[in-house]
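The structure that follows is given in the form of structure tokens.
Other chains of the complex are left out, but the ones given are in their true place.
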Amino acid sequence: MPDIRVQEAVFAPGKELDAFTDVQSGAGAVVSFTGVVRDDGGNLDEMMIEHYPGMTEKALAKIAEEAETRWSLAGALVIHRYGLMRPGDQIMMVATAARHRVHAFEAAEFLMDYLKSRAPFWKQERRGGDTTWVAAKDEDEDALTRW
Amino acid sequence: MKLDVLYFAWLRERIGHPKDRIETDAETVADLVEELRGREERYAVAFADISALRVALDQDLSDFDARLDGVREVAFFPPMTGG
């Protein structure tokens, strides 16, 4: 069962990575991805992430379970924040554990690609008094075709 | 039937609130969109281009041709930008 967490609170990726790795006895290969709010050349004041409570957890669990099955993962972790965050803050992380490195890498990339376009999160950037909803990128949708 | 209709991100902002509780006979999502467009100008504007929108039925991604039988919660939103 993947470990899925949708939360407003900050988290420490390193601590999560160590805790995740500790329980994957015999996995051999652990891959993590951490997404951080970019400072955008000092322009960005805040990022706000809205989500769809209920559906978010469901969508993430479905994606992570598919990854676990497809790559015979020893484990998978997804943490995604919502609410207000500032440049340098962690937005989210995924971690995958597998017997072989190629599987751990592929599963982590699959999780990220699906999570980008299939989990109900919406980013809003705040600069000065302006707010802008981040537009979805065609390349993110296109990334799904490889799986 | 009674439906909870939810809006997120800029769609929520354009409509001005996050949720409607609607009594409707719409058979498909497209029928429901048509009905919403007829409600008020801001709905018509918000739903002008459904190619820019996504829909979830009872918290599963779906499409605008889908039937509403047995559905209790419909959510409309822009393409997702998580990660």
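A and B are the chain letters, set down in written order, and residue numbers restart from 1 in every chain.
The rule is simple: a contact is a pair of C-beta atoms (placed from the backbone, for glycine too) under 8 Å apart; a residue touches a chain by one contact, two chains touch by 3 or more.
Owing to the predicted nature of the structure, the values given are computational and were not obtained by experimental measurement.
Only one copy of each distinct protein chain is displayed, but the complete assembly has the stoichiometry A x2, B x2.
To be clear about the criterion, only the chains that are shown with their structure count from here on.
Within the complex, the chain A residues that touch chain B are 35, 49-52, 54-55, 58-59, 80, 91-92, 112, 115-124, 133-136, 141.
Those residues of chain B whose C-beta lies close enough to touch chain A in the complex are 6, 8-10, 12, 56, 59-61, 75, 77-83.
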